[in-house]
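Just dropping this structure here.
Removed: one protein chain of the complex. Kept in place: all other protein chains.
Take a look at chain A:
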Amino acid sequence: MNLTLKIWRQPDAESAGAMHTYQLSDVSPDMSFLEMLDVLNEQLNDKGEDPIAFDSDCREGICGACGLMINGDAHGPEVTTTCQLHMRSFTDGETITIEPWRSDAFPVLKDLVVDRSAFDRIIQQGGFISVNTGSAPEAHSVPVPRDDAMRAFNVATCIGCGACVAACPNGSASLFMGAKITHLGELPQGQPERDSRVVNMVAQHDHEGFGGCTNIGACTAACPKEIPLDVISQLNKDLRTAIKHGH
């Protein structure tokens, strides 16, 4: 395959960026999208041009490090992470536009690399159950209905990649936050802190500059782990309940 790549280049957080165009030939359809960029980088290196910076680590769709806007779609045309996208999803001769995540709360550090530390700070505000090591009761002392455990698991599969934010027209991280609220809220262990968790996480979310949910659903469509939209309903419901409780 021969491709035309339009890629966002930006030397650092302070400098202005711009789209640059590259031609790449002999791309194998079996390459992953990131391997295609590896090949381009090898060629740039040979020519003495600075390789394109992008994040990736596990390259098996679970660490959440990678994430690119590909032709305007977070993680590209398939429902998966960028690292699990393969070139067979594109056609010979195609022009592919590659940009970093779009969000004020995820500033660009270089080229396609963004700063997602806002997600860590949201978790710090309550995305946990307060239990010190060694103080846990016997695991079987609290049975958890299987359906609750399943739902908790299904939403706990969020990989924190940020695609939901990048896809959202209002740059909201509600899907990310809702997934955590729902994961911990479905479990008996998560009940004692349920009210404070949602109130504090939402406050941090807003403080970081993420937008409010506007019920578009682009987040769940882009989510490589298919986190359902109803976690945002759960989030809003928990917030309402917490406020009613006087938080």
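One rule holds for everything that comes next: contacts are C-beta pairs under 8 Å (C-beta built on N, C-alpha and C of every residue); 3 or more make two chains touch, one makes a residue touch a chain; residues count from 1.
Simple rule for what comes next: contacts and distances are computed from a predicted model.
*Asks:* The chain that is not shown, which UniProt protein name from "Transglutaminase-like enzyme, putative cysteine protease", "Thiamine transport system permease protein ThiP", "Anti-sigma regulatory factor" or "succinate dehydrogenase" does it carry?
*Replies:* According to UniProt, the chain not displayed is called "succinate dehydrogenase".
*Asks:* Which candidate, A:P29, A:P77 or A:P169, sits in contact with the chain we can't see?
*Replies:* In the complete complex, the chain left out is touched by residue A:P29.
*Asks:* Which candidate, A:L5, A:A166, A:L184 or A:V198, sits in contact with the chain we can't see?
*Replies:* For the chain that is not drawn, the touching residue is A:L184.
*Asks:* Quick one: which of A:A149, A:A203 or A:I243 touches the chain that's been left out?
*Replies:* A:A149
*Asks:* Residues on chain A that touch the omitted chain in the whole complex?
*Replies:* Spelled out for chain A, the touching residues are 11-12, 28-32, 34-36, 38-39, 42, 45-46, 48-51, 53, 55-60, 62-65, 80, 84, 86, 88, 109-110, 113, 115-117, 119-120, 123-125, 127-140, 142-146, 149-150, 152-154, 156-157, 159-160, 183-184, 187, 189-190, 225-226.
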